[in-house]
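The complex is shown incomplete by one protein chain, all other protein chains being positioned as in the whole.
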Amino acid sequence: MGKITLSQVRKSFGEVDVISGIDLDIEDGEFVVFVGPSGCGKSTLLRLIAGLEDTTSGSMQIDGQEATHLPPAKRGLAMVFQSYALYPHMTVRKNIAFPLKMAGMTADEQAKKVAHAANILNLTDYLDRRPGQLSGGQRQRVAIGRAIVREPAAFLFDEPLSNLDAALRVTMRQEISELHQSLKTTMIYVTHDQVEAMTMADKIVVLNAGRIEQVGSPLELYHSPRNLFVAGFIGSPKMNLISGAEAAKYNCATLGVRPEHIGVGAGDGHWQGVVGLSEHLGSDSFFKVSVDGIGTINVRANGELNVRAGDRIHLSPDLEKLHRFDAEGLALK
Amino acid sequence: MATQSSRSAARLMLSPTVILLLVWMIVPLAMTLWFSLKRYNLLYPDRTGFNDFGNYTRFVLSPAFGGAVVNTLILVVGVLVITVVLGILIALLIDQPIWGQGIVRILVISPFFIMPPVAALIWKNMFMNPTNGLFAEAAKLLGMAPIDFLGQAPLASIILIVAWQWLPFATLILLTALQSLSSEELEAAEMDGAGAIQRFWYIMLPHLARAITVVVLIQTIFLLGIFGEILVTTNGGPGTASTTLPYLIYKEALLDFDVGTAAAGGVVAVILANIVAFFLMRAIGKNLDA
Partner (left out) sequence: MARHISTQRRALNTASAWTVALILFFPILWTVLTSFKPEAQAVASPPIFLGFDWTLQNYVDVNEQRDYFRYFVNSIIIALGSTAFGLVLAVPAAWSMAFVPGRKTKDLLMWMLSTKMMPAVGVLVPIYLLFKTLGLLDTRFGMVLVLTLMNLPIIVWMLYTYFKEIPGEILEAARMDGASLRSEILYVLTPMAVPGIASTVLLNIILAWNEAFWTINLTVTDAAPLTKFIAGFSSPQGLFYAKLSAASTMAIAPILIMGWFSQKQLVRGLTFGAVK
């Protein structure tokens, strides 16, 4: 069981509030991703949940039990660190068995659990190696193995994929998702990469400057961002944000159009502009278009489109999928 | 970044060391202060009572005092300059690809393992002795008159002996620092047209700054207290030519049995050492932060 409730959790270092009064419910079995730019407090929030930092005020319950002042070891949580934090002087076997040893488990039980975890993670052949002899992906698996054997109430991941190369990152991302499907244990996952957040999460928590900007499922955040920050942060390439006269036509301070919601045509479009940069990936095409009276607009089109830099093209935004924001940056309905 | 409980654990684990060192520092210092204000001469046990600052004026105004302070500084600075400069040169030399590097390192480090009284004794007797010493023999061989090193240049001779003991330490730290310099950095400088001397001056020396700092700090700590080498070789003489502050205090306490004045000298020495420490730590603490 792993239901975690935060109420008015605040953390300050000296004068500075790193986390300012966060309320959050994490349901049992949920895959929750904390996402936000660097310095937004997402890692600190995770460390507060882990018990590696003290909360300045507020309280926290794990499975209905007061946990605000419990030491990390007593919270029943397991953590996978960004640097993996494997014990370099121990073999993989001993690394995975370490939490069991600390819990005073017998050698037989330890061996059984380690074998089971190694089997799940394809580490059986590497059990007698040291972390230094493993590849990045294997180290990552050992770190996960060390977390699994404890059968924790929840897993905490602190940017676990950021040290891997791009191809491996995709594979590991899928492995972690599959692990979640088979274990059905609560997972809290911190990342600055919105693609990871979108692909893995049941629930995304967007953080900015120590505050929660929005909580919701990936598609909720995509379709109805609550404010400009979330609109700009979720989605790739970023949503085009247009202010000024053009926005005023739609009765808003800022108008948001996702690049994929703009049609490209040769004649009779809504807007006209000159293509600055064009990128052709085969499956998609990306253009930076300098639109008359508006400025630069990013456009994404499916498949190949025979448009080159310097061409003059017409753009038509999908009027159904426009986002409108008021002067405070909040979304208008 | 840590939790309240780990902070209190840290305080708890730090306290034995801090308390022991505090006691070790404060108790003798307090006693020294107390003695320094009293008449306390082992030869005249009947003279007691407070002497106000008489001991201090006696110590500070004694003709040997000024010279002792200067000698102490010359000794410390002299050894530092020799060990750092030669240390850099030797480190540069050993860092080159050479045959038998392992043995060379062992030979170079060896003087560091020699206990100070042994070093002083063998240098004094077997090398610097004007009749039987090897230096005298070498002078004879060259047809020159032997030099009485400890008689004619006592402080310089002591500096030589102490520098010999500390040169390995400086060399090894500087060598380790030098080996941590990436060859890419040097190659980049070479591509930029820097010659050997410019590479040393603009790339290697700045890279060694931290190591030099550490060498200066640690050696100063040990050199300020140099005493045994002087006792064994020159007894502070001839006259007071090689009397340093520690030796002067020793002379008051154990040769003139004037504990009161020696204590006053101790307090003065502690104050001076703290002044040196203060400036050294200021200058160096900054360099060690990076």
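For clarity, chains are labelled A and B in written order, and residue numbers in each chain start from 1.
As a convention for this text, contacts are C-beta pairs under 8 Å (C-beta built on N, C-alpha and C of every residue); 3 or more make two chains touch, one makes a residue touch a chain.
Here the structure is a predicted model, which is why all the values come from computation and not from measurement.
*Asks:* Omitted chain: which shown chains does it touch?
*Replies:* If we consider the entire complex, the absent chain touches A, B.
*Asks:* Among B:Gln152, B:Gln198 or B:Asn274, single out the residue that touches the unshown chain.
*Replies:* B:Asn274
*Asks:* Given the full complex, what residues of subunit B touch the hidden partner chain?
*Replies:* So the residues of subunit B touching the missing chain come out as 2, 6-7, 9-11, 13-14, 16-18, 20-21, 24-25, 27-29, 31-32, 35, 90, 93-101, 103-119, 121-127, 132, 134, 137, 140-141, 164, 167-169, 172-173, 176-177, 180-181, 183, 186, 210-211, 213-215, 217-218, 220-222, 224-225, 227-228, 232, 245-247, 249-250, 253, 259, 262-263, 265-267, 269-270, 273-274, 276-277, 281, 285, 288-290.
*Asks:* Under the stated touch rule, tell me which residues of subunit A contact the chain that is not displayed.
*Replies:* Residues 50, 52, 71-73, 77-79, 81-83, 85-89, 98-99, 102-103, 146, 150 of subunit A touch the chain that is not shown.
The working rule: only the chains that are shown with their structure count from here on.
*Asks:* Within their complex, state which residues of subunit B touch subunit A.
*Replies:* Those residues of subunit B that touch subunit A are 1-5.
*Asks:* Of all residues in subunit A, which touch subunit B in the complex?
*Replies:* 13, 51-54, 71
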